[in-house]
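Excluded from the complex is one protein chain; the other protein chains are retained at their positions.
For chain A:
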Amino acid sequence: MKRMSTKRMWREAGAGYLFLSPTLFVLLLFIIGPILFAIFLAFHKVQLLGTTSFEFVGLDNFKRMADDTRAKIALWNTLKYVIIVVPFQTILALVLAATLNAGLKGQKFFRIVYFLPTLTSSAVLTLIFMWMYNQNGLINHVLKAVGLPTYNWIGDPDVALNAIMIMNIWATAPYFMVIYLAALQDVPDSLYEAAELDGASAWQKFWHITVPYLRPVTSFVVIMGLIGTFQLFDQSYIFSSGSGGPNNSTLTVVLLIYQYAFKTLGTMGYAAALAFALAILIFIATLLQRKLSKEESLY
């Protein structure tokens, strides 16, 4: 009996590792291995010419960030982008979800329509918007028609990043809307019914019941938003043909990392150090968010 169960145990352990073997293979070769390798790279100068060579440089790669003007510009652009896009897309997502959830006819149709941007690749969306942002394009025409000023959306350093912000708020809000929608199904009807008995208006119900009830989901949406916005790359790359221009106005941290790693020679180690700095930044932002939302809920 006991032998049977040990045999069984072994068999099950074997099956377990066999089931996990593809995962372990990828995990070791393409994730955990690379993380250790990235730490190594961050302390070395990497030469890719001919055979790859590494030269230990200690903390030089990290010190270098302090004097790198482009790194500062990229960080500033990224922070601006995060601070504006995250609140806007979160609020828009919540409002759309609450409106969709009001039980009107045709809500299924609207849900399908709203979801379209989420399906479309960043490359296609960016191209469609570049076409609309054209100086002679649809958006400027509409602005002119209603008497608003027009802009050189792609070529003017003062507006190029804003153009990307508008596009991405439009593109990502629906994704978070669906998360809100799922959570809204769980709000107990009795809460609304009680509020109605007290004579609460639709707005009061939204503000005093829906919003507080959804706080944990909002926290999740904001964290996902932070992680996503800090990593802005595709849109900036396509918008500026990889340069981060005009005049570095669409240069983001990830685009800068890409340029240092793959477009300039001998700066791959520095790029790895920048990638670590970004990871730490994202980590701190998420912690900060958690802390803030906890303090809020004390009230």
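Operating definition for what follows: a residue touches a chain if its C-beta (ideal position, glycine included) is under 8 Å from a C-beta of that chain, and two chains touch if they have at least 3 such contacts; residues count from 1.
Here is the rule we use: contacts and distances are computed from a predicted model.
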Chain not present in the shown complex, as UniProt names it (candidates "V/A-type H+-transporting ATPase subunit F", "ABC transporter permease", "Cytochrome b" or "Iron complex transport system ATP-binding protein"): "ABC transporter permease"
Contacting the left-out chain in the complete assembly, out of A:164, A:222 or A:275: A:275
Among the options A:27, A:83 or A:288, the absent chain makes contact with A:27
Of A:71, A:85, A:238 or A:251, which one is in contact with the hidden chain? A:238
Residues of chain A touching the missing chain are 9, 11-13, 15-17, 19-20, 22-24, 26-27, 29-35, 37-38, 41, 52, 95-96, 99-100, 102, 104, 106-107, 110-117, 119-125, 127-129, 131-132, 134, 136, 138, 141, 170, 174-175, 178-179, 181-183, 202, 217, 220, 227, 230-231, 233-234, 237-238, 241, 254, 257-258, 261-262, 268, 271-272, 275-276, 278-279, 282-283
